[in-house]
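Only one protein chain is missing from this complex, and each of the others stays in its spot.
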Amino acid sequence: MAAGAPMGAGTSSHIYEGNAPRLMAPSWIFIGFFLLAPVIMMAVYSFLTKEFRGGVIWEFSLAAYDQFFFDRGLFGDEPPSIEWTYIGIFWRSIWQAGLATFVCLLIGFPTAWFIATRDPQSRSIWLFLVTIPYWVNLLIRTVSMKFLIRDTGPLNEFLLQVGVIGEPLGLINTNFAVQLGLFYSYLPFMVLPIYAAVERYDFALSEAAADLYSGAWTTLRLIILPVVKPGIIAGCILVFVPSLGAFLAPDLLGGAKTFMIGSLIEEQFKGNAGNWPFGAAASMILLTIVLCILLVYARNQNKTEIR
Amino acid sequence: MASQDIAVSVDQVVKHYGNFTALHGVSLDIRESEFFTLLGPSGCGKTTLLRAIAGFESVSEGHILLKGEDLTGLPPHQRPVNTVFQQYALFPHMTVLENVMFGLLRKGWSKVEAVRRGQDVLDLVQLAEFAKRKPTQLSGGQQQRVALARALAPRPEVLLLDEPLSALDLKLRQSVRSELKALQRETGIAFIFVTHDQEEALTMSDRIAVMSNGRVQQIGSPKEIYEAPVNRFVADFVGETNLLDVEIASIDGGTASVVLPGGTPFTCPAATVLDPGRGHLSARPERIRITAPGDAHLDAVVTGHTYLGTDIQLQVRLSDGEVMSVRLQNSETTSVPEVGQTIGLQLEEGAARLLAD
Amino acid sequence: MASQDIAVSVDQVVKHYGNFTALHGVSLDIRESEFFTLLGPSGCGKTTLLRAIAGFESVSEGHILLKGEDLTGLPPHQRPVNTVFQQYALFPHMTVLENVMFGLLRKGWSKVEAVRRGQDVLDLVQLAEFAKRKPTQLSGGQQQRVALARALAPRPEVLLLDEPLSALDLKLRQSVRSELKALQRETGIAFIFVTHDQEEALTMSDRIAVMSNGRVQQIGSPKEIYEAPVNRFVADFVGETNLLDVEIASIDGGTASVVLPGGTPFTCPAATVLDPGRGHLSARPERIRITAPGDAHLDAVVTGHTYLGTDIQLQVRLSDGEVMSVRLQNSETTSVPEVGQTIGLQLEEGAARLLAD
Amino acid sequence: MASVTDLRRFPGFLAITLTCLVVLYAPLIVVAVYSFNASTSITNWGGFSLTWYVDVFTGPDAPKFQRAAINSLIIAVCAAVAATSIATAAAVAMTRAGRFKGKTLSFALINLPLMVPEVVTAVASLVFFSAIGFTTGLLTILVAHIVFCIPFAYLPISARMQSIPDTYEQAAMDLYATPRQAFTMVLLPLMTPGILSGFLLAFIISLDDFLITNFVKGAGVETLPTAIFGSVKQGIKPNIMAISTLMLGVSIVFVSLSWLIGRTGQNKK
Partner (left out) sequence: EGKLSIYHWFEYIPQELLDKFSEEYDVEVTMDTFDSNEALLASLKAGKLGSYDVAVPGDYMVEIMNGEGMLDTFEPSELSNFGNIEDKWLDVSFDQGRKSSIPYQWGSTSFSVNKDVYGGELDSLSLIFDPPAELKGKINVLDTAGETLTLASLYLGIPQCSSDREQLKELNALVQSAKADWASFGSDVAKDVLVSGDAAAGMIWSGFSAKARGEGANIEYVFPKEGMIVWMDNVVLLKDAPNRDNALKFMNFLLEPENAAAVTNYAQYTAGVKGVGEFLLPEVANSPESNPPADQKGEFVQACPEEVQVLYDAIWTNLKK
């Protein structure tokens, strides 16, 4: 394949040593000024006193974090105990997003693989085939998905007519529907990065594995997956993190019966509650969790760079 | 030859890459326990043939049999053959030891045994201390040795080696060569060895197939190939030779009478049935003696020396302008003629051969 | 030596990879218009040194000067040196011709001229007909030739070659060798050539540096390296040699009197100042004559033959069990002793050397 | 490349890919079919009609939707181009510049837009933008989009870059290519699939964004998502189905064109 050069996952190189500041500058300027600054402001907000119905009062307060972690009863007069409400919401969201990521990986990897192994001309066609649906707005996609799977929708009607099922499947407002929605929302975020990594995979490695008595699936597990790992990890991050904050799929397909992180935080800014410091605090906690996960990933990546 | 004696049989194999034909109907029988070498210039189809045997390349026509069974359609991981890849193809995410253990674990060895065997094989290729490194942290030759160790470890029935020694230095090459030979004798498995290095081919092989442009030119023992090449290509490719343009006076069976450039008549063996007319006489540089000019087969002027360590190579020019080389063993007793000196060249009887083009 | 005569000066270069030291203070001066070879076993640091000169590897200590100017900190694209990479590193998205033209276009050649020059260089490496292919569609040797052509094309001031011939067959290697030599003479630029092939090193080089474990062992002309190795490593690595364990009777200047294994006294040159006691005598296989047993330097029994084409190598065993090899030129007139026969071995005076360990 | 067993093929992968496409397209087929529905309601079929397409171009909402669609496309293209460029530069720094001060921090920063919940980004940006007096409508949307598109472009690009050994660039620099040339002439072509992936992700994420856009946009500036937002949840109106179908049509035309151009380009070579 690629004229001989050993391809290493996570090898670090120094070609542009010293150019890092210049190369990073646009990112720093854009994200630093237009996002980091606002986020720092939010971080500050999380330590301020809430103003009723939105906004903040410039007075230091730990009330938001207190509210997140400690339960003082409905009327605030019981001795503090651990507040499980928000932790529960976070945990459920993480679980939900994790499952969605897993499903996307399970379906997305074969798809990306299949596309990357087409001949070069048709690859981009397949790639576009996967992304074309995303020219239609997420909301419309989700609503049409809802239309499709509802008890009186085409899917159930078809299955009923064919006689596969005796009564509607009852998919709508279930966790399955939420998963389907998340899958539908974020699939390309898994497929594209994996595609980009697989496209470079050196099939001589598969040959070597096959030569050493490894069947196709063993080769997949022991050689291919580890070698294209950077793409898989990128895909997982791109599906997991947005799924955490997703609210359209849970709302429209799952019936909005429980808060997800996204809707909980949104409620603090756009809902009745209007508790900005609490929304900010919840966001900072979420940010910290995701940041930790990401830094563990970055750390692992650095470990593989020996030079 | 009964088919039990044949380890691998390549039967009329043709391979096309688009319009380009890499193999034009190659037929070979590799015997059991044989060290068989494919020798040929770059691009002649050696790797292609090896990949077809390993199962990585489908053949366009023809068959490949392993111990009498047609391999067509059998996937590579079910073929009891291992390959040392020309481009190594080491697994970049695994350590050297993990690379070597890979095939063993796939064959169901226990981890402990696989580690032991892996370390043994790494010892063999002198890489024991590198067991924990990743392939990218090795030099080119070290990588090649890992590839060799990886293929040797599972003790395959047939081992395919695609230039496994090309990046090794002479000393290491010699020791790996003898290890390979020993291993081959000990295990009695057939080795199919690809090389472009004729010395390697001559020293190691039981038999050699010389290939050119996707065709087999000659199959034979090293001595046959070197001393009785069937055509000009083989004579020229295997070792160095001087090809003299001569006039064929007569041919009788395997013997020809020719007239050398200077006009001297000369009798020599002829490769195949040739028509009288002009032909090429192959004379190996080491089979030419230096004598006084005048009464020798040929007269020549010395134009240059090359120092080869073991030998000294003389470049000489004949009176008609043809250039030849003569090889003298490098020793105190050898008197090396000066550049510019005129010398006589005496061809050894029977060592010069008349060849087909 | 005036610094104008020096093309590249490597001064006390040390290179660490983490804990591992790949170069332990290497110093070399490469003269202008010189064909300089780095010879050494796999993993000894040849590639590392070359990469440091090209600017791909920073040195941990020491300096590298090009025509007297310190290169430290100069990026690779500003160093007027080109490299033939050991792993080729051909651009996979470009055709062969585009690969070769790349450097020319970067240097500002016009497209038309670059195409012409590119085709000329491809002709040189016999790849003209492959100009339009992508590198993946070439065989290993063909890829290597493209890499060579690519580096030759822009006529660099210093050409660095990392085993550029290892994947080429003998014939092609010989022709590329002479092309390289011719090119080097014609352009008068310095070549730094890495190889593990001692024959290649001996035939092509003006001077050779023999390296081992990140250290330079000896620098000298091919003849010096081969015939006057400074230590056991060099003698053993460059060419084949027999190392006899001998008793040193006396040493006087560069000459030593020793007692051979059979008890025969022998006088020979000594490499460096050695203490009396036991030492190693290096005797090249081609510098040993076969005589009748009894009155020769050593008596031995023939244990085997190896056919080398140009030569025949004899394995012999001395009475004390030590094994030696003797090389005979393969010719009609050479009488090859049978296996089992007892023969006498006569060491050529002056050709056997007493060495430091 | 044919071989005895194609090591590139895994049983079932084709089936999964096709299933995947069915799931992706089934809802859109519903949208496309019902855009030709004569009736106002999605629930009953009133016969084939092109009314809603006429409505898209001449109906009372036509100018609004047309402007919104154009805005959306302009912003998506600009944001994706900018984000892809910025992300590529960042990926080069992260994978090709060895270790540098603030590398881990930079990595976190690039991924920050991904990690901050959308509504927080939305509110914080609005508060911040209005505090600094940055309220010019389209431009604010574009800036916000560029920011949140960066990680979506960065991750596939850097994943790809990690798997390309730097020997190619070394060879280029050895042949007198400046680092910039080594980048554009060697690394970039090898990066194409990664960059294409990054661009496409950035593009669709920008095209889809509602929440942030809705907050930072200037008064009266619409993108397609903000224009159709509320009305969709109530059940998609046929005219919106028609717009969506048209968007699909545009994307298909766009893709076919780029494919044809790519093909003729290749034939010329």
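We call the chains A, B, C and D, going by the order they appear; numbering starts again at 1 in every chain.
The definition used in the following text is that contacts are C-beta pairs under 8 Å (C-beta built on N, C-alpha and C of every residue); 3 or more make two chains touch, one makes a residue touch a chain.
If you're wondering where the values come from, they're calculated on a predicted model, not measured in any experiment.
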Touching partners, among the displayed chains, of the absent chain: A, D
Options A:20, A:35 or A:89, residue touching the unrepresented chain: A:89
Which residue of A:81, A:121, A:152 or A:288 touches the chain not shown here: A:152
Which of D:110, D:123 or D:143 contacts the chain that the document leaves out: D:123
Sole contact to the chain not displayed, among A:64, A:94, A:172 or A:265: A:172
Contact footprint on chain D, counting only the chain that is left out: 40-41, 43-44, 60-61, 64, 123, 126-127, 129-131, 135, 214-215, 217-222, 226, 229-231, 233-235
Sites on chain A contacted by the missing partner chain, in the whole complex: 52-55, 74-75, 85-86, 88-89, 147, 150-153, 172-173, 251-252, 255-259, 264, 267, 269-275
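Going forward, only the chains that are shown with their structure count from here on.
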Distance from the mean Cα position of chain C to that of chain A, given in whole angstrom: 57
For chain A paired with chain D, centre-to-centre distance based on mean C-alpha positions, whole Å: 16
Of all residues in chain B, the ones touching two or more other chains: 55-56, 75-76, 87, 137
Chain D residues counted as touching two or more neighbouring chains: 5, 7, 167-168, 170, 173, 179, 182, 190
List of chain D residues in touch with chain A within their complex: 5, 7-14, 16-17, 19-21, 23-28, 30-31, 42, 85-87, 89-90, 92-93, 95-100, 102-104, 106-125, 127-128, 143-144, 146-148, 150-152, 155-160, 162-170, 173, 179, 182-183, 190, 193-194, 196-198, 200-201, 204, 207-208, 210, 224-225, 228-229, 232-233, 235-236, 240-241, 244, 247-248, 250-252, 255, 258-259, 262-263, 266
Residues of chain D defined as touching chain C within the complex: 167-168, 170-179, 181-182, 185-186, 189-190
Residues of chain A that touch chain D when the two form their complex: 5-21, 23-24, 26-28, 30-32, 34-39, 41-42, 107-108, 110-111, 113-117, 121, 123-141, 143-145, 147-148, 154, 180, 183-184, 187-189, 192-193, 195-197, 199-201, 203, 206-207, 210, 216-217, 219-220, 227-228, 230-231, 233-235, 237-238, 241-242, 245, 252, 261-262, 265-266, 269-270, 276, 279-280, 283, 286-287, 290-291, 294-295, 298-299, 302, 307
